[in-house]
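One structure is given below, encoded as structure tokens.
Note that one protein chain of the assembly has been removed; the remaining protein chains are unaltered in position.
== chain A ==
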Amino acid sequence: MKRIWNKAPLFLILMLALVAAAATHTYAAQSFSLYTPYPSITVTPGESINFSVDVLNNSSDIAESDLQVTGLPANWEAELSADGWSVQQIAVKPNSSQTLTMQVDVPLQVDKGTYHFQLVAGGRASLPLSVTVSEQGTYKTELTSDQPNMEGHAGSTFNYQTTLRNRTAEKQLYALTAEAPQGWDVQFKVDGKAVSSANVDANGTRDISIDITPPEKVKSGSYKIPIKAATNSTTASTELEAVITGSYDLEVTTPSGLLSTDVTAGDEKKLQLSINNTGTADLHDISLSSSAPANWEVTFEPSKITKLEAGKSAEVTATLKADNKAIAGDYVVNVSASAPEASSEAQFRIAVQTSVLWGWLGVLIIVAVIAGVYYLFRTYGRR
């Protein structure tokens, strides 16, 4: 029966609907009528509506009727049930009413607009119903992020919150992939667990958090990372953006890496220093300073570096002059290079050696005494 109605020409349906609408009153006065409290409902695609329909019999006879839904749009489904049963006919006792439920499933792929259809009881009564679909329905997956852009320095980890929405009729298992540049690490997490795929129920959502770690020596700039969730039938993708501000790092060392030297007290010693820009951004105005023991002098040539590109190093000659009263043994000299953005310090261990001048003087004294003894031998010994 339903099939026949579906195949009926549209104008006939409209005609019938008009007749039915006009005849509602007539029918209401009659013995058999249909009633629902909310004949017009607004829903979103994919929802199902339950209309509660009362069938009223005002006559003194038992009224029996077929029930049909007519004018239902394509892909919409309606089902009548009462007391847990699916029903096609209804019988109502005299002066009584019977309640039945009409469930209408709105498909996911539906245009925005208002849809009209009717519940028809035989030829005796009809109930016009209208459903307004509030938004454009889709049959696809959505992957969205509230905040797809983040900024941070090279060493930070970017954490994006995305939502995967399954707007299909079936439960889907999505494979999650990212097309990150080489060296970038992208990790998907669902409920705190690292995953490579995620299950989403039909018309359900799932929050996926994405941790993105840039490579260690990443250059400053903005990087786009496309994220894709795909099954064999549906895909969704979004693009995350990470803006790297660049890191500032400085290192003070010597070309050989040796941070110790020796100096004779009161003397000068030249030290080759190498100032390395180990960050990913250029550094400007690097000044060199030192903290040395009292009465020591440390001078740098050059004492200032105007620009040092990322990854490059500069050679500086430090001239160290030890106090001439410094005692033998090890002293600490700190050499620091500082730019406005970064600074670094190197500790040099300077072994002070005492001058051998006084040692030679001692030797001289001993030689003089031995010469005296020799003189005695010559004068008195061999007579």
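FYI, a residue touches a chain if its C-beta (ideal position, glycine included) is under 8 Å from a C-beta of that chain, and two chains touch if they have at least 3 such contacts; residues count from 1.
Basically, contacts and distances are computed from a predicted model.
J.: What is the protein name, per UniProt, of the chain that does not appear here: "Acetate CoA-transferase", "Sulfonate ABC transporter", "ABC-2 type transport system permease protein" or "Phenylalanine--tRNA ligase beta subunit"?
T.: Cross-referencing UniProt, the chain left out corresponds to "ABC-2 type transport system permease protein".
J.: Among A:Gly183, A:Pro226 or A:Pro293, choose the residue that contacts the chain missing from this document, as touch is defined above.
T.: A:Pro293
J.: I'm checking contacts with the chain that's been left out. Which of A:Ile208, A:Ala229, A:Ala242 or A:Ala326 qualifies?
T.: The missing chain is touched by A:Ala326.
J.: Mind listing the chain A residues that contact the chain we can't see here?
T.: Against the missing chain, chain A presents residues 292-296, 323, 325-333, 349, 351, 353-354, 356, 358-359, 362-363, 365-366, 369-370, 372-373, 376-377, 380-383.
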